[in-house]
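Of the protein chains in this complex, one is absent; all others appear in place.
Take a look at chain A:
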């Protein structure tokens, strides 16, 4: 171990190599705090939103910021802050479902491809390449064309489109671990294959899967916002950041407030999540080198 490694992992000698607590850099800590804050806002929306997000006040439209309405009101007199707070729910839950579903499908595919190799790997690999060449947004637009607008077809289509994103990275991680002598030893000693997968393979590829899923979350958030912006995603009066960016009427009339705020939130959320994902990926590669 060189001096650099010693400085980076000061606890390595005493911590006994146990399940290492998450040690993050300052930037990643800030990013994590931002993500946690946004998640908290989404969860506590009913408690912290000052107004009902759908309550219209037609006598008080396009009001500027005031003590009553901190960020003003929109074209129907609804409180913008409340709509942003409630909008965190679909805006964050959508990509979360996309990433969880893509991981649930992609990881087993990658495990099978990486473990058995040969024909299984070829078939899975080609299918993933094919899917990877197909833009997620296009798939979602197709789904909307077939099943109608709404959050559900968009999320399902994106989840399918995101499978290769997760699976390709996972597969190469599996290949790396597959060749490890401790896997060979477990095989020779008669440990059941299912247990080798669960106890040896998965835990050792998990860090890279989590890192990649975090990066994918950022992409999914943007894609879903774009779909909502285009009018394919979230429907009706449900508050959603992507839809709020598309408040054309207000923008034309010289009131871009809600579009700007929603846009800022999207940028902040995606930046924080992407930073976190990249940081986790880098850290994994670094650890891999001196392990």
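Definition applied: a contact is a pair of C-beta atoms (placed from the backbone, for glycine too) under 8 Å apart; a residue touches a chain by one contact, two chains touch by 3 or more; residues count from 1.
Here is the rule we go by: contacts and distances are computed from a predicted model.
Asks: Tell me the UniProt name of the left-out chain, picking from "Peptide/nickel transport system ATP-binding protein", "Iron-sulfur cluster protein", "Transcriptional regulator" or "Chemotaxis protein CheA".
Replies: "Peptide/nickel transport system ATP-binding protein"
Asks: Among A:123, A:138 or A:180, which residue is in contact with the omitted chain in the full complex?
Replies: A:180
Asks: Among A:67, A:133, A:189 or A:252, which one touches the chain that has been omitted from the display?
Replies: A:189
Asks: Touching the hidden chain in the complete assembly: which of A:108, A:135, A:148 or A:203 does that?
Replies: Among A:108, A:135, A:148 or A:203, only A:203 touches the chain that is not shown.
Asks: May I ask you to list the residues on chain A that touch the chain which is not drawn?
Replies: The list for chain A reads 12, 16-19, 180-182, 184-193, 195, 199-200, 203-204, 291.
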